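A single protein chain has been removed from this complex, and every other one stays in its place.
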């Protein structure tokens, strides 16, 4: 088993809040991250796939294919966008990094499997100090 | 002459646009950065001050004082905020990193001078690939 | 299961040595790290907790709470301190990064559990080239 | 169980290709990485070993010993070299990072075991965006 | 005056040597960097341009234009290539980072000036420890 990780980046706006909570409740739970006028981040997305190495070409999975899948299924939809308002796979979810990692996992998994590899981990760094990992 | 640099970080939303331009004009000049629903970044702010080293304490300027000035005059106003809507020193300016660097210079300069040092450079990294420097 | 990692930083002095060994024995095992006049590092501490994501707020654990625990139980006691002489949770232990990781685990674990999450990993980077991980 | 990671670096040239394939076939599978005139990278090699912490010295394994093994068995043979033409442990293998990770594992494992620790992971970063991990 | 810096990356093979010197002379001056079988690096290229900020759009220079110029004039020609054999603007020059910086300056300068800005600095990081800057 070999693990291959590709990093892609996106910049997006978001806020953490629940519509069914008052502004005060949102502020209490989500703090400055619930600012109604939004804030944003440069996110680092690390996608790790695993599989046997092909004897034919020495790859777990073609890296260009992996890049294309991440670009098409995630980056194109989220880069320079508002995560709460414009990203289809985040509709109805609180815009935490936790939910983002799970949603990106769901976006990517079938397409990685189509290529004969397995999705192993989706890691998102929201700032240099905070990150989330999801293993399915 | 010695140069002292302090890095602080902030995360904010913005969009680049002019109200007196049509959406198409804005898109043509500012591209994806003009998205009406905002996007955002983790910004690195590097503030460089210069001066003679004090013989009494071996400092150009007290670092805690420099931190406090940057926190009070910049970070408190811009972190987890919308640069276009909520930041007083960006009012009426297009939210480019160029304008941000000049505006932050203007915020900081008198307070650095009060401490007996000179502001030398304001550098802002918007992403790991793009940065702006302003020397007054 | 979701994994959340928070990085905090501290700068400290230490030396590796055993009081019951001669200087020569200490030097043979610990090399330049046994310097009797101390040396020091900027340490990066990465604390990873895991748990189910709350449906109510989309969090594994409130990040501000996690920060406060790490600050209160570790950083406040070790930052700008001498690890051998001043840090209660390192009393009687050789000041290796291995012992530091285990001791920090023991400091943090009950307080993470109190919050309904589990401590997963304590990782300490001593330099950009050397790091230790402990999983309990 | 404690995990100790040491990073070492090397710069090398390589190309990905199979001699039994035409240039067109190589280009189709390996893209720009099959350039017959070579290209190269700064590789980061992260070697993780695991074991019980010694009660005598507080180490999983002596870090200087680990460094010497990596230098002697890997870096000396590959740094400022051509991976396809000059590196004995890559002879007959397609010069993918996957094969490199497995080959380095095989180089290191017996020597780590000789020291009473276990090799846990070989991770190679080929660029800041692409990396491979192998756990044996 | 505002300074705008764009980072781009390329991976390439090279060797430092003079054809009119013996292997021994080359080795004496260029050391392991003269390896006849090549070696390679991930290079970071930082291009800094300067100019007045446009009152119309708040830019020193359009960043997409700057990216396109660097891609077209430099990256397309050098990424995944052999600097000695395949890069037109390095023909006849010893493949040191110094020569590379000057040659890239010459490639870029007229195109930056066409856009109404001035080229200020070409900086190349060859490894995390070594870099070259050229200011024309």
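Here are some notes:
Going by the order they are written in, the chains are A, B, C, D and E; count residues from 1 in each one.
To be clear about the criterion, contacts are C-beta pairs under 8 Å (C-beta built on N, C-alpha and C of every residue); 3 or more make two chains touch, one makes a residue touch a chain.
Model, not experiment: these values are computed from the prediction.
Considering the complete complex, the chain that is not shown touches B, C, E.
Although one chain is not drawn, the whole complex shows that of E:2, E:16 or E:119 it is E:16 that touches it. Among C:11, C:68 or C:114, the one in contact with the hidden chain is C:11. The hidden chain makes contact, of the residues E:8, E:79 or E:98, with E:98. Residues 16, 18, 29-31, 93-96, 98-99, 101-102, 128-135 are the ones on chain E that touch the missing chain.
Residues touching the missing chain, restricted to chain B, are 1-8, 48, 53, 57-60, 62-64 (touch as defined at the top). Not every partner is drawn; the one left out touches chain C at residues 9, 11-14, 32-33, 35, 37-42, 79-82, 85-86, 127-128.
Keep this in mind: only the chains that are shown with their structure count from here on.
Interface note: chain A and chain B, two copies of one sequence, contact each other through mostly matching residue numbers (shared numbers exceed half of all numbers used).
In terms of their C-alpha centroids, the spacing between chain D and chain E amounts to 28 Å. As a whole-number value, the distance joining the C-alpha centres of chain B and chain C reads 34 Å. The set of chain D residues touching two or more other chains comprises 128.
The complete set of chain-chain contacts reads A-B, A-C, A-D, B-E, C-D, D-E.
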